[in-house]
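With one protein chain held back, the other chains of the complex are shown just where they sit.
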Amino acid sequence: MTRFLFKRLLQLFMTLIGISILSWIIITQAPGSPIALTMDPKVSPKIIEQMEKNYDLDKPIYQQYFLWLKKLFTGKLYSFKDGRPVLEKIGERIWNTLLLNLVATLIIFSLAIPLGVFSARRPYSFLDNLGTFGAYLGLSIPGFWLAYLVILATVKLFGYPVLGLRSFVIEGLSPPEIVLDRIWHLMLPASIMAIHGIAGLSRYTRSSMLEVIRQEYIRTAKSKGLPEEVVYYKHALRNALLPIITLFGFLIPGLIGGSIIMESVFAWPGIGRLAYQAVLARDYPVVMTILTISAVLTLIGNFIADLLYGVADPRIRYQ
Amino acid sequence: MKGNGTTSQLKLVWKYFKRNRLAIGGLAIIIVIFFVAGTAPLLAPYDPGKTEVSLKLKPPSLKHFLGTDQLGRDVFSRMLYGSRISLSVGFVAVGISIFIGVLVGAIAGYYGRWVDSLLMRLVDVMFCFPTFFLILTVVALLGPSIFNIMVVIGLTSWMGTARFVRAEFLSLRERDFVQAARALGVNDRRIIFRHILPNALAPVFVTATLDVATAILVEAGLSFLGFGVQPPAPSWGNILTEGRTYIFDAWWLTVFPGLAILLTVLSFNLVGEGLRDSLDPRLRGRR
Partner (left out) sequence: MTLPLLEVRSLTTHFITEEGIVRAVENVSFEIYPGEILCLVGESGCGKSVTGLSILKLIPIPPGQIVRGEILFNGRDLLKLTEKEMERVRGNEISMIFQEPMTSLNPVFTIGDQIMEAIQLHQRLNKKEARKKAIDMLDRVKIPFPEKRIDSYPHQLSGGMRQRAMIAMALSCQPKLLIADEPTTALDVTIQAEVLRLLREIQREMGMSVMLITHDLGVVSEVGDRVAVMYAGRLVEYGPVETIFHEMRHPYTKGLLESIPQLEEKRNRLNAIPGQVPDPMNLPEGCKFHPRCYLRVEECRKEEPPLFEVKEGHYSRCLRWRECR
């Protein structure tokens, strides 16, 4: 187990380095990058000054990379838009995004797994085929379109406000009503974000279960006289869930990416929205930082998922 | 392993594919969309770029099947031309990603050891980035032209294919026919491309089809954020986006393009999954 851990940590570290290098290359070296901007006579001297401050353009290239890295960790990177430290701007909003993603993830896991397990029990039955088609639908629908349709319906049919963290008019409402309001504002975007994930995970769960059911130890369990439910929900499920743990890590980057669109649609003040606004404003320090942080978070998420898998599967836990 | 074997293998795959009604449905829709894209100039009743302010925001009617947009242009004609954008973005982007993915996967799988480690490390790094955000950033940097969009999507979607191809190569590498070729002195490049690759391609068809679906969704997403194919060129994504402002008054500007995207993406997904089921020998005996 420790050997497994150590190997993974080493890989993690190397990947981290790779991420930071790639991030830096993409932003600073691509055409249209800040460096190219400094050559542009139309760009104001103030911006050029900021660029040079941020990117140490007077120093040799490899030093630029390390200095950037250092600035990233010490919070000395400043936004082009309003000069504030990037990390501060991110810090204000990251909890909103995390909250949204957490709720979406919870919705996904709590719906997709039972759906997948249920489908696998009676494969190719009418309900299963219905579920399969539904899953395909969920995978194919453009998220923002669905969001707009829902908003259209909700506003036209019910007249409910849907945007932002909470309704604008909240004075005069009692605390439980305020909480309810907050939850409502949270559930709608989280649910729509979850659709794609539910579709994918339910299919994956289903195929994992079908794979496990074919194994010989399931036949052994039956031969002991165990009732079908026990064979299915104890023996089969436990094995089928193992690979799903690793998926846990993959779900995170998907949600952060999906955040950009959803946060824009619902005017949710999170880092997705910040990222989009930064791209619009060509605010490179913010963009780079968010890109790198997202990648790092994903890496950590995957690492934790692998760790959990190593703990859950006795074949790895006891070598 | 090629020649006769390939044709009969294809027939077998088709036999199982045929049975999957959803997949056949998807294939039919794809053929229709291809046809539409190809004959758009012939099918379109109006010039997609012709503005007629007096006709703006008219609901669907016999004259304008899908209504008109905020500049009086016929939505139906614009949608017909928009299919061209969606399909070409999908196919070119995926073409690029397949090319890179197969190359990387083949080299990593064939040579192994440090080459494999290095390339897989690269794949890991790429996988960590939030793909959509990355695409958005680079397209914003380079400018949202259809070419840039295709290239960037292609450059960020190759990793899945690479992994699959690598896995196939790792297992095929040890097989007898490869040993035989090596013993005969065939050089590496030939072995990779003419001997192993044709047998490793099966999973690539699956990922390619599914990736087209994803690429179309990405383009739509980019359009939604303003970085997709730019108007006045009509793409389903930008018709939707432009219609956003009028969502409560002109529902047809939101519903129809979204429906078109949904249908197209769904078809590719169904065909891709159908292919996957047909190619997997274990799933075959089931129906």
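Note that the chains are named A and B in the order they appear, and that numbering of residues resets to 1 at the start of each chain.
One rule holds for everything that comes next: a contact is a pair of C-beta atoms (placed from the backbone, for glycine too) under 8 Å apart; a residue touches a chain by one contact, two chains touch by 3 or more.
What you see is a predicted model, and the numbers here were worked out from it, not measured in a lab.
Colleague: Can you say which of A:Ile113, A:Ala221, A:Val286 or A:Leu299 touches the chain missing from this structure?
Modeller: Spelled out, the listed residue whose C-beta touches the missing chain is A:Ala221.
Colleague: Decide which residue listed in A:Lys71, A:Arg203, A:His235 or A:Arg273 touches the omitted chain of the complex.
Modeller: Touches the omitted chain: A:His235.
Colleague: Please identify, in ascending order, the residues of chain A that touch the omitted chain?
Modeller: Within chain A, the residues that touch the unshown chain are 215-217, 219-228, 235, 238-239, 242, 313-315, 318.
Operating definition for what follows: only the chains that are shown with their structure count from here on.
Colleague: Could you please state the distance in Å, as a whole number, between where the Cα atoms of chain A are centred and where those of chain B are centred?
Modeller: 23
Colleague: List the residues on chain A that touch chain B in their complex, please.
Modeller: Checking each residue of chain A against chain B gives 11, 14-15, 18-19, 22-23, 26-27, 30-33, 123-124, 132-133, 136-137, 139-145, 148-149, 151-152, 155-156, 253-254, 256-258, 260-261, 264, 275-276, 279-280, 282, 287, 290-291, 294-296, 298-299, 302.
Colleague: Which chain B residues qualify as touching chain A in the complex?
Modeller: Touching chain A from chain B are residues 22, 121-122, 124-134, 136-138, 140-143, 213, 217, 220-221, 224-227, 240, 244, 247-248, 251, 254-255, 258, 261-262, 265-266, 269-270, 273, 286-287.
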